[in-house]
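As structure tokens, the structure follows; a few thoughts come after it.
One protein chain is absent from this view; the other protein chains keep their places.
Right after this comes chain A.
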Amino acid sequence: MSKLPEPPSKINDYLVLPLKLSSSDTALPATHYLYLRRHQPKLPTANDTRSLFAVNVPVDATEWHLRDLFSSIGGGRVERVIFDGEGEKQVVPVVRLDSRKRKRSDESDTAKEAVEVKTWDRDLRQSGSTAVLVFVDKSSSEVSLKAVANLTKSKKKTVVFWGEGLSEEHKVPPLGISRVTSNSFYQIALVLTFYVPGYLTHHNLRFPTKALLQQSVDAFMFAFAEQEAEDLRARARRREPDEDGFITVIRGGRVAPARQEEAAAVAEKKKGKAEHKDFYRFQMREVKKERHQQLLAKFEQDKRKVAEKKGMRKFRPL
């Protein structure tokens, strides 16, 4: 590997934080670069002032990893970490339970906890992904940024190891690939060692007990039925005026917007029945003309094909 130029300490308004991937194995030492700046989303939220935005998060990053990282370099305390895409990951209909209902049925409450049957004990990030680090308060986020800046500016070159300081009590589940050392792509080939238990756990988690599964399905179905009933009620409410004679306007009136192609299909169907295709002379003539045109087109196409083939010198087989 050729000697790489010294990385800049700042790119645009991102601070560069070099992380040494500690190598317990014999692999070459590698450096991963984490880029940090203040969190400034287009749509501001309440937590923006105490958040940092991180790019190129290591693939094996967990909340504990990042917490320990900042505590080791003398930054502030991380409250939580929102990884790439996790904010919007709400495709599943949100289970909204009526407070009234909840009181009535206690068992549905316990069931709800089991809704999520996890099959991986630890998630992996995509390479080059982002994360939002929410600190406990604004000052600790400031302190953290400063710490990072000091680290890169200082002549001493204090080396920060990734995942090294992970304290014992924050035990993260082992990965299929023991990622004690590596996370940058070109290292994989060198340091990967199998750590099967990670996969075995996944394999076992994939086959949950039937009771657990039943429970989760029941919970989902219950919630789903609730929501459907709620929707039905809402729709019914839409039609009924209240005691003052007003109808409350609620979101989601129509079932679905009518689509153009559906209308076209219906029209087509109607048209086909009514018309005779070979009644008038001009129709026949037109059909014929069309056929001639088609054949002509085919002829031209064939000619092109042959010319193409000729171009490839295919006609010289011997």
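By our rule, a residue touches a chain if its C-beta (ideal position, glycine included) is under 8 Å from a C-beta of that chain, and two chains touch if they have at least 3 such contacts; residues count from 1.
What we mean here is this: contacts and distances are computed from a predicted model.
Per its UniProt entry, the chain excluded from the display bears the name "U3 small nucleolar RNA-associated protein 22", taken from "cyclin-dependent kinase", "Ras-related protein Rab-2B", "U3 small nucleolar RNA-associated protein 22" or "Queuine tRNA-ribosyltransferase accessory subunit 2". Of the listed positions A:His39, A:Arg67 or A:Arg125, the one in contact with the omitted chain in the full complex is A:Arg125.
Screening A:Gln214, A:Thr248 or A:Gln283 against the full complex identifies A:Gln214 as the residue touching the chain left out. Remark: the residues of chain A touching the chain excluded from display are 59, 91-93, 117-120, 124-128, 176-177, 185, 188-189, 192, 194, 196, 199-200, 202-204, 206-208, 210, 213-214, 217, 220-221, 224, 228, 256, 259, 261, 288, 291-293, 295-296, 298-299, 302-303, 305-306, 308-310, 314-318.
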